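To start, the structure under review is shown below, and the notes come after it.
Heads up, one of the protein chains got dropped from this complex, but the rest are sitting where they should.
Each chain gets a letter, A and B, in the order it is written, and its residues are counted from 1.
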Amino acid sequence: MATEMTGREPVYVWEAPVRLWHWVMALAMVVLAVTGYFIASPLPSTPGEASDNYLLGYIRFAHFAAAYVFTIFLLVRIYWVFAGNKFAREIFAVPRSMLKPSWWGGLIDQGLYYAFLKKEARSYQGHNPLAQAAMFFMYLLGSLFMIVTGFALYGEGTGMGSWQYKLFSSWVIPLFGQSQDVHTWHHLGMWYLILFTIIHVYIVVREDISSRETVISTMVNGWRVPKP
Amino acid sequence: MTPTFYEVMRQQGITRRSFLKFCSLTAASLGLGAGGATKIAHALETKPRVPVVWLHGLECTCCTESFIRSAHPLASDLVLSMLSLDYDDTIMAAAGHQAEAALEDTITRYKGKYILAVEGNPPLGDDGVFCIPGGRPFVDKLRRVAKDAAAVVAWGSCASWGCVQAARPNPTKATPIHQVIDNPVVKVPGCPPIAEVMTGVVTYIVTFGRLPELDRQGRPKMFYSQRIHDKCYRRPHFDAGQFVEAWDDRGAREGYCLYKMGCKGPTTYNACSTVRWNEGVSFPIGSGHGCIGCSEDGFWDKGSFYDRLTNIKEFGIEANADRVGATVAIVAGAAVAAHAAVTAIKRARSAKSNEKVEK
Partner (left out) sequence: MAVIETQGFRLDNSGRRIVVDPITRIEGHLRIEVNVDAKNVITNAVSTGTMWRGLEVILKGRDPRDAWAFTERICGVCTGVHAIASVRAVEDAIGIKIPDNANIIRNLMHATLYAQDHLVHFYHLHALDWVDVVSALNADPRRTSELAQSISAWPHSSIGYYRDLQSRLKRFVESGQLGPFKNGYWGHPGYKLPPEANLMAIGHYLEALDFQREIVKIQTIFGGKNPHPNWLVGGVPSPIDLDSPGAINMERLNMVARIIGETIAFIDQVYIPDLLAIASFYKDWAKWGGGIASQNVLAYGEFPDIANDDSNKSLLMPRGAILNGNLKEVQPVDLKDMNEIQEFVPHSWYKYADESKGLHPFDGVTEPEFVLGKNTKGTRTNIENVDESAKYSWVKTPRFRGQPMEVGPLARYVVAYAMGRPEFKEPVDMVLKKLDVPLPALFSTLGRTAARGLECSWAAHKMKYFYDKLIANIKAGQLATANVDNWEPRTWPAECKGVGYCEAPRGALGHWIRIKNAKIDNYQCIVPTTWNAGPRDGKSQIGPYEAALMNTPMAKPDEPLEVLRTIHSFDPCLACATH
């Protein structure tokens, strides 16, 4: 599923919930990465009584608060796959799209284009196949991985009776071997998402400058508009 | 008829009152509350002493040493009055043939009724020749004794997970016991486990005649359902962001959190911060060193004990998450910059050629 631009008419691509989700999620992820980093490598100690300080406590609180926002928005976004327009489905439909030869053709074309081996890229109303693949494999699976491992760690703190423990910790920890390994992989997952973000933001900015349609403003107002 | 535990205690001149006191202390140490004491008393009054066979594989005998440190119950009371330690090569009087005969006698006479406690583990490499007590591979002895055991207890991280001899490259193929026998196994990990945790598990089994409730990995929930970190008295310093930054620094003397010194308390399930060690005198963190995670599977192979971020073996011996991640991020950043540069050059060129065409 990847719809090429056919005419020069503006297309309403990203509905409001998708746009809202995108920016909230992006913000949450920045908070998660920054706080997560400092959970792993805390700032220099603050002197004084323990009761007068709560630095790591706040950092962890921010991490967990952002984690809930992140998770809930992803759930809402998943609901929107069914309620929203066809573009809202694109990145979730990658496994199905992969069955179609045309999708692979688009993927290859896009790859050649980024490798400077093809001058022009095809124009798409939503995402091109390469973007879809990245969104699915890096962003979507990466985020699910972070949620599963994150809640497994969270459940350790809330204890054996908690739903987080029952739903996540109880099987995730044995799966990885032990808690320390879950930490390590959760931590590594952060870098995986950072990698995605670097590439994503670069491509978005690049396309915004060089392509024949709007890109960044599309994620702001929803409309894919051909540039004059 | 073999006398019951209560009879034996009575015969030994222990009054009913101190017997009941013993029961309530045991109940308290098991976290069973007041009702538990009556149950223990009843159980002890009606059951004969349970035979225990204690086998040693590849190990360091530290679990035995820990066991005899038990304060409640005292190891002496346990061994003389609560159970019948019929075979344990570390303390038994008989040796050689006489020792082996004692073992045979117990496992045939008490078939299906004895408890098997295992310290250490069997090496499976090279036909098991790395541990050959009696001239035969330990794994054979383990399997034979396990066959008719009523319950099997895995002492320590050796029997439970493999422990130090199973650390990479595990030259003897030391293997945790649950992988070589069919019985359900109660794992009591720790290197060694806390004395009262060990005796608590055995007394639970002999008094209630059943295994304690276990978690998914086979550990008794009463001792292993919380992390060191959950009940660590330094936790307020963790939340406050107050850490020991170097050994013997100001923070160390103040008792700040040992997280930055590599403490594995946040990822270690054990009772150290609640039960503590040697009759509650201290526990590793209480004496200034981080937890090294000694009750966790494979804790030897997670990188240095002093590193907060531990190694990922999939990326070779020497890589922690931040090093892997930062490397990837830098490479990606460089690639993006290079890509952007090429794009800019190409655009400039094509802009020029466009200009030419227009002219």
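Basically, a contact is a pair of C-beta atoms (placed from the backbone, for glycine too) under 8 Å apart; a residue touches a chain by one contact, two chains touch by 3 or more.
These figures come from a predicted structure and were not determined experimentally.
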Chain not shown, its touching partners among those shown: B
Contact residue for the chain not shown (choose from B:60, B:150 or B:214): B:60
Absent chain, residues of subunit B that touch it: 2-3, 8, 11-13, 48-49, 51, 56, 58-66, 68-71, 74-76, 79-80, 83-86, 88-99, 101-102, 105, 123, 126-137, 140, 163-165, 167-172, 174, 191-192, 234, 246-248, 252-256, 272, 277-279, 281-289, 292, 294, 300, 303-306, 317
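Convention: only the chains that are shown with their structure count from here on.
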Between subunit B and subunit A, distance of the C-alpha-averaged centres to the nearest whole Å: 38
Touching residues on subunit A, where the partner in the complex is subunit B: 40-47, 50-57, 59-60, 114, 116, 156-157, 159-160, 170-171, 174, 177-185, 187-188, 190-192, 194-195, 198-199, 202, 206, 210
Partner subunit A, residues of subunit B touching it in the complex: 215-217, 221, 225-227, 230, 236-243, 245, 250-251, 256, 259-260, 264, 266-269, 293, 296-299, 302, 308-312, 320-322, 324-326, 328-329, 332-333, 336, 339-340, 342-343, 346-347
